[in-house]
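A single protein chain has been omitted from the complex, and every remaining protein chain is retained in its original position.
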Amino acid sequence: MDLNLSDEQRLLRESVDRFIAETYDADHRRRSAGDPLGFSPAIWKQFADLGWLALPIAEEYGGLGAGAVETGIVMEAFGRGLVSEPYLSTVVIGAGLIAECGSEAQKQAMLPKVADGSLRLSFAHSERAARFDLAKVETAAMKVADGWRLDGHKIAVIDGHAAGQIIVSARVASDDGTAGKLSLFLVPAGTPGLTLRDYARLGGGRACNLDLANVSLAADALLGDGSDALPQIEAVVDRALAALGAEAVGIMQIMFDMTLEYTKVRQQFGRPLSANQVIRHRLADMAMHCDEARSIALRAAVMADAEPVARGRAASGAKAKIGKSARFVAEQSVQLHGAMGVTEELDIGSYFKRLLAFDTLFGGSAHHYRRHAALGGRTPPHA
Amino acid sequence: MDLNLSDEQRLLRESVDRFIAETYDADHRRRSAGDPLGFSPAIWKQFADLGWLALPIAEEYGGLGAGAVETGIVMEAFGRGLVSEPYLSTVVIGAGLIAECGSEAQKQAMLPKVADGSLRLSFAHSERAARFDLAKVETAAMKVADGWRLDGHKIAVIDGHAAGQIIVSARVASDDGTAGKLSLFLVPAGTPGLTLRDYARLGGGRACNLDLANVSLAADALLGDGSDALPQIEAVVDRALAALGAEAVGIMQIMFDMTLEYTKVRQQFGRPLSANQVIRHRLADMAMHCDEARSIALRAAVMADAEPVARGRAASGAKAKIGKSARFVAEQSVQLHGAMGVTEELDIGSYFKRLLAFDTLFGGSAHHYRRHAALGGRTPPHA
Amino acid sequence: MDLTFSAEERIFEQEVRDFIAQNLTPEMKRATALTPSVFSDPDIGMAWQRALHRKGWGAPGWPVDAGGPDWTPAQRWIFEAECARAGTPNVNVMGVKMVGPVIIGFGSPEQKNFYLPRILSGEDYWCQGYSEPGSGSDLASLKTRAVRDGDDYVINGTKIWTTHAHHANRMFALVRTNDTERKQDGISFILIDMKSPGITTRPILTIGGDHEVNQVFFDDVRVPVVNRVGEEGKGWTYGKYLLEFERGAGIASAKLRDALKTVSDLAESDATGRAIDDSDIAVRMSEIEVDIDTLEMTELRVLSALQTGQNPGAVSSLLKLRVSEIRQAVTRLGVEVIGNDGLYVEPMRPLYRLNEAPGIPEEMLPIVPEYLNGRAYTIFGGSSEIQRDIVAKMVLGL
Partner (left out) sequence: MDLTFSAEERIFEQEVRDFIAQNLTPEMKRATALTPSVFSDPDIGMAWQRALHRKGWGAPGWPVDAGGPDWTPAQRWIFEAECARAGTPNVNVMGVKMVGPVIIGFGSPEQKNFYLPRILSGEDYWCQGYSEPGSGSDLASLKTRAVRDGDDYVINGTKIWTTHAHHANRMFALVRTNDTERKQDGISFILIDMKSPGITTRPILTIGGDHEVNQVFFDDVRVPVVNRVGEEGKGWTYGKYLLEFERGAGIASAKLRDALKTVSDLAESDATGRAIDDSDIAVRMSEIEVDIDTLEMTELRVLSALQTGQNPGAVSSLLKLRVSEIRQAVTRLGVEVIGNDGLYVEPMRPLYRLNEAPGIPEEMLPIVPEYLNGRAYTIFGGSSEIQRDIVAKMVLGL
């Protein structure tokens, strides 16, 4: 039992903290907000050089073989910097899906490229009618003579515009007409029939809606052997939840720090805001929420490779709890910044939007408390 | 559109307020807490003399033909006095069920006796496995040659020990073995096979568990014509919810008043508690909750005779909302009274328990918000 | 005691409905629905003001001799409720509900004759110059200074959070005309032509991406002394009167019900994958609906008291707090209802004039900006913290 950082983890933290502090200031964010790409390829290259893109990839594929705790260290700092580079999409989710589902050849072909920064990935899974039900996919894949044909609509495809390969989930039509297995397909950017509608994403970065109309793919576009991919998707999304939780912790902490400082400096009625007992207690509660979020995010990371029920409960528990805590810290940070908090003039507004996006991604607190209960055998999953 | 009290209503309020102020002091409560009867027959007689037992009973049966607003006026004052006389059981629920379901002969026989104080009633409906589902009844009624036979177990029968007649709900076994209709039976106190296990009730008064083992009843024990009584039970329970809401408002208001006064008087660290901004804001919130509870309780009363969906949504909305508000006011009243609040030495503890019992009766906030949603067509009732 | 309206009131209700049916165009309705702010753009809002004025309903709260329609409290209720249900635009409240009553109460005959008709007709569009950078909820600390020079005041300083200053041709402002021991005593209430030389306006984008508020700078701006309302140094009193004028006239439940219906309709649509089938969302919808029912009953209790000439008392002071909280709850539920589509950001404004179809169903567009902008409900006009201080002091006597 030891929750102290190892020496390597401490070094990683110092390195990423330093990089973020030096690179991601408000000026950088303002520049990249207007950028149609939404992130900087030069910085992506630096990530590669610093080894961060290789972190969770197995050593045999050019990675460093690190785990969710290390990903969390990186993501927490990324939260503080409001980093918009497609790290989660590419390294945590994309590479994660390939590692979980891919054939040996696919892993060999792609994972080293992720690690060296030459391949970015995106996961196209959500559909409007599915809300946050990972099993609900209507996009259809049909086996054809020379490969596959995909048809369907995806929404909220994070970083889709920046990806060399988009991993698209689809139901493989079964011979007897029943709903088929959930499978994953590698769809190269620019494939005919693939239409991206790109947009600015709440809280920074970009996302897109994706139409697949008669998209033809080669036979080896299927990721893995064609067995149902839902368990692997759940495993990877659980790791994404842990990573997002760490990112949220970074944001919460900096919002709290900024708010604490602001209430000490800002004068009203002849004394600092922080002289008000109501505000002092609110800040105490915010500090508590930040600390709780830190604990439960760490738990999700430490449990990221546990058996599916324990892993899923830890991940959903963390998403749900951090969602609640983040909402409190974010809303109170804006509230205590007063009118300036509800403008685009201060960073606090940017952080606020990023936490709102966090709460939305993969479903909010209610959804994940329900999953936590269902995985614990307490209620039917549909309730 | 007029929510002002009429002159008659104002007079009623003054009369019941005065009576409560003069009769129900802490001494009275301490005496009656040790009393195995749990209420005073002499006071019951006074209720009759003052006309309160006749209030909602139709004029043709010796009543005054008043409505839920008048009942609410009485119940609010009763809440302030922590009245333990079986008013809700007898006048609101018991007489209500007879008025809704009874034959002309049954109404003639019983309602005047309720109005003159010579008959007290109780409703035995809840069963342990049913929780708060009004439709879930396993107690069985079998038609036999000379009448009926009842078997089953009831819990939380409010004021059962004080009733001349207990109205027992049961399923009438149908000939084809399917679950039969829900019916109501009049079971006189002391009927062989009827066992009462009497106990002190949380927050004052008494209740009992009730075993029916081979209880034989005459043919005219069936209330009404044997059609399914669920709609009538729901109507009467909705009126009970409105009445309970008014009672809760009375309790919340007095708890708030006592707490406001206490925080002004009680000194800590050299100044009154009420000098603390956190406590001032808490009191402001308590005041708001009291006022909101008052509004929504009034709405349930005004809607008590509306069509079933509107009536049910108003009643469940009020129960749910007042449940939340009452919990806040009750818990904060105890909190702000400090250590003395968590003893049996102050009235605040007695009021606290009564509000806890209020929250339990007929189901808590979650149950009633769900019913509100379901009646609005929003979710299946079982969700 | 009952909740139904009288026969006369029902006739009036029908008149309001007929008026709305004849005057509310589909464009106005759509523009209102697609405005993620409580303030309609002037092209929409003032078109509606002109229609109201033609009917004689340009200023429901004003006395008859100033051009008001002489409605009972119940009539005002019915009017507001029907407008909310139909989704009519908001008019220039800074004119009709704010500066208008102050001019009526304290203005000179010349001011009344000049300004009031122009408010009614929609010829003038007003903004409010109260807050300053650094003043926050401590309004009396304001520093914008008006120095007497002959028949003019010369104004220097800056105002902030000035809603629609970029649309307005007039501003009413609180300015410091004297340094007094009690800060409140040196403040005057002044009417400013926004075209005066020396006024510049800087836009401030809200967190939801809307241009609604501004910072306004005054650089040796000359305003005739006759543009001062009432006495010099009494501006604080007039400002407070304005708040009291609004008191008891608050009818927020109808708008909230309409806002909740928008969210509820979305939740029941396939566009959100029928979010309503999520029991959490269904139950929270009920929670908010009951909160609105509660608010409505409180408003009706106040209205009943007003109808019979009683003082509604403390209860109305508690309403602002709840109204802002319920508004925020509605907007928050909206965000959860639209799920992943809430990640979509539409930077263009106004939303009702987009050149191409957006990436999400149109009716979802205002949802996230409304939530974001709505964080201001508990800040502007005296933060909720200040409101609770006031309730403790004024209502509870602490």
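Residue numbering begins at 1 within each chain, and the chains themselves are lettered A, B and C in the order written.
Here, a contact is a pair of C-beta atoms (placed from the backbone, for glycine too) under 8 Å apart; a residue touches a chain by one contact, two chains touch by 3 or more.
Only a predicted model underlies this, so the values are computations on that prediction, with no experimental measurement involved.
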Among B:L119, B:L194 or B:V334, the residue in touch with the chain that has been omitted: B:V334
Per the definition of touch given earlier, which of B:T71, B:S84 or B:S126 contacts the omitted chain? B:S126
Residue-wise, where is subunit A in contact with the chain that is not depicted? 1-6, 9, 69, 260, 264, 274, 277, 280-281, 283-285, 287-288, 291-292, 295-296, 298-299, 302-303, 314, 317-318, 320-321, 366, 369-370, 372-373, 376, 378-379, 383
Hidden partner sits against subunit B at residues 126, 128-132, 155-156, 197, 199-202, 207, 209, 266-269, 276, 278-279, 331, 334-335, 338-339, 341-345, 349, 352-353, 356-357, 360-361, 364, 366-367, 370, 383
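Here is the rule we use: only the chains that are shown with their structure count from here on.
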Most central chain by CA mean? C
Measuring centre to centre, with centres taken as mean CA positions, what chain is farthest from subunit C? B
Mind checking the centre-to-centre distance between subunit A and subunit B? Centres are C-alpha means, answer in whole Å. 51
Would you mind listing the residues of subunit B that make contact with two or more other chains? 277, 281, 383
Residues in subunit C with touches to at least two other chains are numbered 279, 385, 388
